[in-house]
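Below: one structure, written as structure tokens.
All protein chains but one are shown at their positions in the complex.
And then subunit A:
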Amino acid sequence: MTWHVAEEDLRAYAHGALTPPLLWSADTHLAQCARCREQLARSTDPVVLDAGWERLDAALDAPRPSLSERLLVRFGVADHTARLLTATPVLRRSWLLAVLFLLVTTVLVVRLADQPALFLALAPMLPLAGVALSYGPSLDPTYEMAVVAPLHGFRLLMIRTVAVLGAGLVLNGLATLALPGYGLLALAWLLPALALTATGLALSARLGPVLAPTAVGGAWLTLLAVAYERPHETLAPFTAAGQSGAAVVALIGALLLYRSRDRFDARPLGGFQGGGV
């Protein structure tokens, strides 16, 4: 053994006060290190020690969390929140790879055709789609069980939204770095992305998980088509005025979403798997 559990951590472990990831390290180490087990036995009273062994037994019995879950905990996310996040459908590898492929293709087309509007039109739609699919019956197989659980639906929605939005923005950000020639213009997707996502979510409480993001995405494309028909150097949504408008819409959307938070619990989005009458 090249290391041993610190005495302070052993005491915390015995009292059940050690938290992940230190707890996981201690669990694994104690199973292999006689010296630390003896130290644990000496430093605690028998009743507390028995409870500690029981916890160790339970911990060793539980499957090891996935890599992504362990990483989230390392970054300070509570272990139960990490489990909720890893169950988010669109954070799975297949979805992220599909988004990445789409972005790489778009960036290549933009560079070849010198048309940044293509990227700016697509980039805000990806977080909208990701967030729409992360909470609802479309891709979440456990949605029906989740909506009848006491965990507040809005809280689950927000946990997943932040995670999916974060992942989407990082991917979009990386794509932006591949378009250095366009300067700040290449970042003009950010505010529309926030506006579309907030509005799509706020409307989904009333229009449902399919119609709301579809309507918002459609409105975005219509806006771009109208802007394209007018003489322009830069499409209107990506000018300073357009960006200000997007910021206002994002704020209004967020406000509406907050006001309708209880609706996600009282009237779940429906469309459950398996249909049924």
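The rule is short, and it goes like this: a residue touches a chain if its C-beta (ideal position, glycine included) is under 8 Å from a C-beta of that chain, and two chains touch if they have at least 3 such contacts; residues count from 1.
What we mean here is this: contacts and distances are computed from a predicted model.
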item	value
Undepicted complex member, UniProt protein name, chosen from "ABC transporter ATP-binding protein", "Indolepyruvate ferredoxin oxidoreductase subunit alpha", "Sensor protein FixL" or "ATPase"	"ABC transporter ATP-binding protein"
Residue of A:46, A:76 or A:150 in touch with the missing chain, whole complex considered	A:150
Touching residues (missing chain, whole complex) on subunit A	16, 20, 23, 55, 58-59, 61-63, 78-80, 83-84, 87, 140-151, 156, 262, 265-268, 270, 272-274, 276-277
